[in-house]
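Please see the structure below; I have some questions.
With one protein chain held back, the other chains of the complex are shown just where they sit.
Each chain gets a letter, A and B, in the order it is written, and its residues are counted from 1.
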Amino acid sequence: MSDVAIDRSKMKVSDEVAIQIAGMNKWYGTFHVLRDINMTVNRGERIVICGPSGSGKSTLIRCINRLEEHQQGQIVVDGTELTNDLKNIDKVRSEVGMVFQHFNLFPHLTILENCTLAPIWVRKVPKKEAEETAMHFLRKVKIPEQANKYPGQLSGGQQQRVAIARSLCMRPRIMLFDEPTSALDPEMIKEVLDTMIELAEEGMTMLCVTHEMGFAQAVANRVIFMDQGQIVEQNEPKEFFNNPKSDRTKLFLSQILGH
Amino acid sequence: MEKHFARTEMLPPMAPPVTERGVVKWLRENLFSGWFNTILTLVGLWVIYTLVTAALPWWLNSVWTAGSLAECRDIVVATAGEGATGACWAMIRERWHQFIFGFYPAEAYWRPVLAFGLLFAALGPVLFAGQKRNLTVLLAGVAVFLLVTLVPAHAPLAAVVAAVVLLAVSLGLAQVAPGKLLWFTAVFPALCFWLLWGGSVWTPIVAMLGFAVMGGAYLALVGRLGPTSSALIGVFLALLWWLFLDVPLTGVIDGVLPWGLMSVNSDQFGGFLLAITIGVTAITFSLPIGILLALGRQSDMLIVKTLCVGFIEFIRGVPLITLLFTASLLLQYFLPPNTNFDIILRVIILVTLFAAAYLAEVIRGGLAALPRGQYEAADALGLDYWRAQRLIILPQALKISIPAIVSTFIGLFKDTTLVAFVGLMDPLKGVTQIVRADINWKGIYWEPYIFVGAIFFVICFGMSRYSMYLERKLKTDHR
Partner (left out) sequence: MAVASDVPKESFRLSMLIYDTRYRSITIQIFVLILFALFLSWLVSNTISNLAIRGKEFNFGFLWSRAGYDIGQAIIPYTNDSTHFRALLVGLINTLVVAVLGCIFATILGVIIGVLRLSKNWLIGRLMTVYVEMFRNVPLLLWILLSYVILSETTPQPRDFRVTDEMAAAGTEPAASMMIFDTVAVTNRGTNIPAPLFNVDLGSVDLGVVSINLTILAYILVIAGSVWINRRILASARARQEATGDRPVTWWKSILVLFGPVIALSVALGLHLEVPELKGFNFAGGILVAHSFTALLIALTLYTAAFIAEIVRAGILAINRGQSEAAFALGLRPGRTMNLIILPQALRVIIPPLISQFLNLTKNTSLGIAVSYLDLRGTLGGITLNQTGRELECMLLMMLIYLTISLIISSLMNLYNSSVQIKAR
């Protein structure tokens, strides 16, 4: 995938800070899942987070839109600190889009309704306008013809693309991807990754938990490796893959690329 | 056989042997496959034969016109010979109005008939949401039903005209904006109450204004205070309206414009009119209460959860009869001294709470069956608790539990017969007992029970079939 021609010209990273995490700790009961996480994400950055299972990478990005609550430290998204204040939480959630491993489309609504629901009820967009936006993004993920079907009638790859379109309809400034391709059959992975690459080319700020190392090399401007709830190493993709610093990273890379 | 067999020409397909096709095959497979099945079939045939030989002459010798049971029997003997039995439907012919209306004044029969017809017009937009054709057929059916029944029921011309105009408008709206018909559904309870009990027309109108106050306050405040607080303030204002403004205001307007219908007392209600009144009201109100209880039970707030669990388990742990007796005997202790309100209303409240507790358990099952991802996706999109429940969680949870919800409704409707034990005249025990106590009809038992049972059967069976239809229609999660 690294030799796919990708237009990096638009993928500019600005100096503006999009996400700032400082000294963040999280426990499940007595189990310390995230340990002293510090990271800054600038607007336009594309970050891939990888690591062995149970290393806390999903928990980290779920903390960014407060699906999980952190106990210590600070998370500031777009200048809004995530505290216990419901108004802040609502604000952050409407700015941050999220794509799940298992799509989590709403099976009782059509594809179009899935995409217009949040804009209508959260953003208070008029229905017609919401539908136009939804069709725009459905065209973008290349399934406008499925708009009136139900999620159960679509393949996994199509469902995941709908899920991406659904998030985009909220016009988010940041997108979070939680293992978006792990539940897909191999031939469907590509169609989802292509959609994500296109998104990256447009300059979206993306945080992506994935094991697709080809995607990381092609798109990411930073790869973060996590283990045991800590950020062990972060670097530009080239350096990260060719010249890993830590032994854990080397071991992980040898396992994941070795076959 | 040769060692290397090869077919030189292909065989055409052949018909299966006689024992494997047609009627013979069907009989063999479905009735006589093996000795055990054959015995079963023979036993089944014997049972059917016995039932038919016992019941068929009785049905065939039915008598439709007679003044008493003795007269019926004489007619049967005269026509079918000594020792013959025959049904005496003459009793139903003479007393059907009591089975349907109880002691409701005969000159006002048109009111419950009109209310019953309009009930379907009000249910239509809910039952057939988004199905223009079905809705049109239903509304047209209601119109025909009312035209056919209202005039024989001595309805005044004004009422017939009003009903026809109302239905014509509804039919028109169903073509252009079916959603607007829900407004009729919303005001129907008040209209129905007024038609059934009569009295001043202002009583239901002013009471409905309380809801307008609630909705107005909510809409005015929701932008500033958020849904929860503005809903609470709305409810509070509406309560103030009902407690302090309702009665005097009604009195004042009624003094100026004394429009109304003849009042009918609750003890005149009876038969299926009573059963359907209680059943429909309780079904309507138990669903929202049941949903709230189910949400409360699933809540992570300990106190809310405990209260809901306690309420649900208490109601489900005692027989309905004891709750009905609570309505008739104990409410006078629990309410402020000298309050005395209608027995039907008291019964409806208790039956509603009873059904709500059962519904809560059913809906809880549906909520529990939803995957966690649905809640997370709703959160991630920024929907708040009530919106997530209303738009994402409840539609799915209710859909899963439709069969169980409808069987709760069926149970509730059958249980309306128990109001006989607090002195109300249900069709089964109340009316039948009155008929059987009549000297003319003493000793009759099959006919009233068959008549009442058949009506119950049609209604309950219809409900269960509708739930199956709904389940199929709403199936979206298949490929």
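Note that a residue touches a chain if its C-beta (ideal position, glycine included) is under 8 Å from a C-beta of that chain, and two chains touch if they have at least 3 such contacts.
Given the structure is predicted, the values throughout are model-derived calculations rather than measurements.
Of the options B:344, B:410 or B:425, the residue whose C-beta touches the omitted chain is B:410.
Across B:22, B:288, B:319 or B:423, the single residue that touches the chain missing here is B:319. Annotation: of B:45, B:182, B:220 or B:345, B:45 touches the absent chain (contact as defined above). Where chain A meets the omitted chain, the residues involved are 17, 20, 22, 69, 74, 76, 79, 81, 83-87, 89.
Interface with the hidden chain, as seen from chain B, comprises residues 29-31, 33, 37, 40-41, 44-45, 47-48, 226, 228-229, 300-304, 307, 313-314, 316-322, 325-326, 329-330, 332-337, 410, 414-415, 417-418, 420-421, 428-429, 432, 443, 445, 449, 452-453, 456-457, 460-461, 464.
The rule is simple: only the chains that are shown with their structure count from here on.
If each chain is reduced to the centroid of its CA atoms, chain A and chain B end up 49 Å from each other. By the touch criterion stated above, chain B contacts chain A in their complex at residues 371, 373-374, 376-377, 379-384, 387, 391-392, 395-396, 399, 474, 476-479.
Taken together, the chain A residues at the contact with chain B in this complex read 65-67, 90, 93-94, 96-98, 100, 102-108, 117-118, 121-122, 150-153, 166-167, 170.
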